[in-house]
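Omission of a single protein chain aside, the complex is shown with its protein chains in their original locations.
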Amino acid sequence: MESNKFSIIMFSGTADKFIPLGILSQAAAAMGYEVNIFVTGFALLGFTKNPPILPFPAEFTKMAPDFMKGMEHANMPTWDKMLKEAKELGAKIFACSAMSTVLNLNKTDMSNLIDEIVGAATFLQKSSSGQIIFI
Amino acid sequence: MESNKFSIIMFSGTADKFIPLGILSQAAAAMGYEVNIFVTGFALLGFTKNPPILPFPAEFTKMAPDFMKGMEHANMPTWDKMLKEAKELGAKIFACSAMSTVLNLNKTDMSNLIDEIVGAATFLQKSSSGQIIFI
Partner (left out) sequence: MESNKFSIIMFSGTADKFIPLGILSQAAAAMGYEVNIFVTGFALLGFTKNPPILPFPAEFTKMAPDFMKGMEHANMPTWDKMLKEAKELGAKIFACSAMSTVLNLNKTDMSNLIDEIVGAATFLQKSSSGQIIFI
């Protein structure tokens, strides 16, 4: 295994999951890892130019306001700010080509965070023999 | 790490998660990876002979019809078709023995996609020193 590669398949589209995406990407990139992110599923909605408001998980909607307040109190940067930092450190973010077709999204519909649209096989190749997590 | 092993622990039982299961398994098997899948949790319901209709995530039910239409438009094969292709390329699918007991399911209750019922330790052994994701 190449010990300096960290990949994330970002699939879940609820708001909470974008926080570990930001934190882990930023931390791994800052530690010198090669970071590759593959955005697919409902998560791709968060990477559009005019993203909808991402929902909190149905089980925890009651906790969402306290959670958001706690994030503010902790001065935690937003997930897209953390991703921008990760990208400045070399992280790459790819949109899943199959999901782009399903959701009828072109590269121009997507946020500037997306570097390229690629297929699953291409992404597996990029992340081969490194750590990989599915969020 | 063995760079040619890719394992999936399939736990989540919502309909959307079966799509990356199919796509990643098929892509990894086509790339020559040894693919091992461990089906457990509510996902095991999707691998029964008479599976219930798998629910979409509560947060995205409104989007489900458009999503399904998009999949049809994109001519995307169903997840079980993709798994069949992965199996033809050598992928193996295991059902979790503990979850089989909890849900009171025997091998004969399960779909033909399941190769064998094994415990978590056996699966960890099969996937040792390879990439592994939890869906």
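Residue numbering begins at 1 within each chain, and the chains themselves are lettered A and B in the order written.
Keep in mind that, in the parts below, contacts are C-beta pairs under 8 Å (C-beta built on N, C-alpha and C of every residue); 3 or more make two chains touch, one makes a residue touch a chain.
Quick caveat, the model's predicted, so the values are computed rather than measured.
Colleague: Among A:Ile19, A:Leu89 or A:Leu113, which residue is in contact with the omitted chain in the full complex?
Modeller: A:Ile19
Colleague: In the complete complex, the non-displayed chain touches which residues of subunit A?
Modeller: 1, 3, 6, 16-17, 19-20, 23-24, 27-28, 30-31, 33, 57-60, 63, 67, 70-71, 73-74, 76, 129, 131, 133-135
Colleague: State which residues belonging to subunit B touch the missing partner chain.
Modeller: Interface residues of subunit B facing the absent chain: 1-2, 9, 11, 13-14, 40-42, 55-58, 98, 101-104, 119-121, 124-125, 127-134.
Note that only the chains that are shown with their structure count from here on.
Colleague: How many angstrom lie between the CA centroids of subunit A and subunit B, rounded to a whole number?
Modeller: The answer is 22 Å.
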